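Notes follow the structure.
Removed: one protein chain of the complex. Kept in place: all other protein chains.
Each chain gets a letter, A, B and C, in the order it is written, and its residues are counted from 1.
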Amino acid sequence: MSDTTFRKAICAALEEELERDERVLFFGEDVAAAGGVFAVTPGLYERFGPGRVFDTPISELALAGAAFGSAVVGKRPVFEVMFGDFLILAMDSLVNQAAKFWYISNEQAPVPLTVRCAVGAGGRFGAIHSQTPTPWLLGVPGIKIVAPSTPADAKGLLKSAIRDDNPVVVLEHKRLYSISGPEGDGTVPIGEANVVREGSDITIVAAMRGVHDALAAAETLAGDGIEAEVIDLRTLRPIDERTVLESVAKTNRVVMYDEGPELGGWARGLLGAVAERGLEDIDDSWVIASGELPIPYSPTLEDDFLPSAERLADEIRARVKAPARA
Amino acid sequence: MSDTTFRKAICAALEEELERDERVLFFGEDVAAAGGVFAVTPGLYERFGPGRVFDTPISELALAGAAFGSAVVGKRPVFEVMFGDFLILAMDSLVNQAAKFWYISNEQAPVPLTVRCAVGAGGRFGAIHSQTPTPWLLGVPGIKIVAPSTPADAKGLLKSAIRDDNPVVVLEHKRLYSISGPEGDGTVPIGEANVVREGSDITIVAAMRGVHDALAAAETLAGDGIEAEVIDLRTLRPIDERTVLESVAKTNRVVMYDEGPELGGWARGLLGAVAERGLEDIDDSWVIASGELPIPYSPTLEDDFLPSAERLADEIRARVKAPARA
Amino acid sequence: MSAVETATTVDAVAGDWQPTADELAGGLRTMLLLRRFEEEMQRLFLRGEIHGTVHLYIGQEAVSAGVCSALEAGDWVAATYRGHGAALAQGSDPEALAAELLGRRTGTCGGRAGSMNIVDLDHGLVGCFGIVGGSIAAATGAALGCRGGDRVAVAFFGDGATNQAYFHECLNFAKVLELPVLFVCENNLYGEFTPLAQSTAGADIAGRARVFDIPAARVDGNRWEVVAAAARAAVARMRAGEGPQFIEALTYRHLGHSKSDAGRYRPPEEVEAWLARDPIDQLRATLADDERADAIDAEVGGELTAAVERALAAPFPDPAVDRATEYAP
Partner (left out) sequence: MSAVETATTVDAVAGDWQPTADELAGGLRTMLLLRRFEEEMQRLFLRGEIHGTVHLYIGQEAVSAGVCSALEAGDWVAATYRGHGAALAQGSDPEALAAELLGRRTGTCGGRAGSMNIVDLDHGLVGCFGIVGGSIAAATGAALGCRGGDRVAVAFFGDGATNQAYFHECLNFAKVLELPVLFVCENNLYGEFTPLAQSTAGADIAGRARVFDIPAARVDGNRWEVVAAAARAAVARMRAGEGPQFIEALTYRHLGHSKSDAGRYRPPEEVEAWLARDPIDQLRATLADDERADAIDAEVGGELTAAVERALAAPFPDPAVDRATEYAP
């Protein structure tokens, strides 16, 4: 398969699933006629028409509610919330309706609903257009959260999300839309992390853009004789603890690397899971995340606020060289 | 000071703060003329009048927005969201407005806003009237979350919340409203955990109703010769890691006990923090939380779903008797 | 103008449906089923058999009985925490419903949901929604699922819900997409303890729909045949592709908001005036066949007593056996 971009891979996934299953709908603000503000979905409206692909009012709560209700009666809605920051307006329907329905209905019907949103900082969009909604949704049983780092995973995970019978939130990091890579040609299973680099000295766990930082740091560290194993989580709920535990059992050191915040983010909780299930394997473990602040606008502040490949490499170098725990 | 109930302690805190500072406002759905659906706030409307204490439409988002705007211009609003489950409708204003203002305004003004809500399961209220909103808010920099377990803390923390210059969410566990205890006569500092029972064999960390379970389990365990130290967190954001770390340094074992869920809750994240900062002190560590499901209605299901003092005692007994890690 | 006067000076109803005696009797049967069921549930609640809280529908029966009489199999209904009426009007099994409230394994949702969150897809009930306004979204979504076919969806909700985010966003959304959804506001003049006029600016609920160009009728919600006629007209327009419709049904709950509420915030004269307009009494009067009415009442009562007995005899769910999964497979 030839290379494609992250945004094109997403569009291809939507196109293929709309084609494959006529129950699939796709809607959102300016996604149809205009093709999306991040230019991710051009052509779908022209191809599938307004009955399947349509623009909506600026009403995130109604979007989520309409998706929920249509899913319960048999559609497979996919809707876009332009920036992940706005997902918070839709949360009641996601959390109190979609996530609970399967269980409280006594499994009368599933809720096959997918939300896509652009997330993440580093684009100088300021505090209200740069957040990643993971912390708000991580503690919601019934929801799945996927977080791809490559075009192939973006495509494969979105396809899996659309075919999944549960509400799935698909996080698309803004600073990945333009990256290139193989397109991939199938689904990617939800809930399975990916060891993207093998190593024996430390495990770096990351997601989305963080995976690229982790790989860059691992390259640098290799020059210093430190071999880092890099795990791309790919799904944040449910979280693939097993792959992480297996890696830590081998490397005995782990750093969770996330865009942040630390308190309430996936990174600390995953470290807690490792402490619960793999305590005897850990010689050293920590979290690198952002500061506990809203995301700043000014380039100097935002760059300092976010964790970086450099900081990751530096901290690992300092700690792995230090004497290991007795 | 004489004994009072949890609900009366809350009302006393509101009354004293309304009396003390005329910038304080109190509003919510049926909190004024009717005195609140949990009968927590009778008499305040009669005493302070409709300019200070008033009923509102069923519009959680507007309530939070109105609190935010009034706080920025100098009021100290307190509003009630009847059940914590409904807070999710108000989250955009809390998260994208109130929590960010102090920082992004470059500290032009604080946002002294307080939200009170009834939380927690065990009352047979079903999946949408039993949640605790902690997971949704734990990862929001700028917000404080307090979670009292006694009448004195309920009063003292609510008074601190109202005097605090930041948005504070006050969680009131439904199954604590009727408990009795000393009233207390001052504020209780936000951000400080409380060692409510000393012990040397294991640390149990809990909050709200869980503290009562932890104390009950500790009593049982004392009969078996196991001395548990019990920490009442009292504040969930910011979280008092120091008190927990000091205790674990002494006991070398820790269990985080929470109504759940596990993934995304405070318990796992706090364990992660202990693994980061106190790894060498831990011989054993785990989390007891609820199942990863919506909260069931039927008494048999709900009782099984929630963690209990018995389960806590049983697990500790089984693990502490087991040979300690080499 | 008093609340009762308001309720009786409503809009003329679009639609000229004239029910037959059998249809009237059918309506009466449904309403009696709802009434007797709720009376049983109240007793069970007071006996401590039903847990948590319960919101009774007594007094409002004409609304869901009337509206659901206009629906067909395949249509969808979304209701509120005060939803037993809508469930039964849709044909949900009273025994299973009682068992659900009792927390039993044989309940509509296996005891998992409880009174406020009932779902019964087999009877077209998308769900009862504990969040005020949530039903509006669920029905809007169900209608999105029906677009292009000839099925329709109905949302029941209260007057207080018209101040919620869901109300506004979903009405606009439904009209923009011309979805076949009927919004039915059961205006019982109070949201919990707060009178309508104190929480609802303008107090013109039907007007809030009309400003979106959604046709809206304000009707006497205590007269089954009036509600049923309005619903038939609205449903016909939806099936003809005319998009969302709105009915504001003026009615009154005879009892408090929920279990613990004695309803002291309501003037006794007001309560009395509304009790005098009991929807069941009125439909009996229209039917003008006391013998038949009494027979229906006796039959419904007998069926219910038996159903409740069976529900009470059913086992509680066994958590070791109720193998719940977080996710659908």
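General observations
By our rule, a residue touches a chain if its C-beta (ideal position, glycine included) is under 8 Å from a C-beta of that chain, and two chains touch if they have at least 3 such contacts.
What you see is a predicted model; the values in this text were computed from it and never measured.
Among A:S59, A:S160 or A:T203, only A:S59 touches the chain that is left out of the view. Note that of B:D3, B:D165 or B:E280, the residue touching the chain absent from this view is B:D165.
Note that of A:H129, A:H212 or A:R268, the residue touching the chain absent from this view is A:H129.
The chain not shown here is touched by just one of A:E29, A:D153, A:E246 or A:E259, and that residue is A:E29.
Mapped onto chain A, the interface with the missing chain covers residues 29-30, 33-34, 37, 55-59, 61, 85-86, 89, 123-129, 291-294, 296-301, 303-305.
Chain C residues in contact with the hidden partner, per the touch definition given at the top, are 163-169, 171-173, 175-176, 198-202, 204, 207-208, 210-214. Counting the whole complex, the residues of chain B in touch with the unshown chain are 25, 51, 54, 56-57, 59, 61-75, 77, 92-93, 96-97, 100-111, 141-142, 144, 165-166, 238.
By definition in this document, only the chains that are shown with their structure count from here on.
Centrality by Cα centroid goes to chain B. Each chain's centre was taken as the mean of its CA atoms, and the one lying most distant from chain C is A. Rounded to a whole number, the gap between the C-alpha centres of chain B and chain C is 36 angstrom.
If you average the Cα atoms of chain A and of chain C, the two centres end up 41 Å apart. For chain B, the set of residues touching two or more other chains reads 85, 89, 126-128, 291-294, 296-297. Residues of chain C in contact with at least two other chains: 110, 112-113, 117, 129-131, 165, 324, 326.
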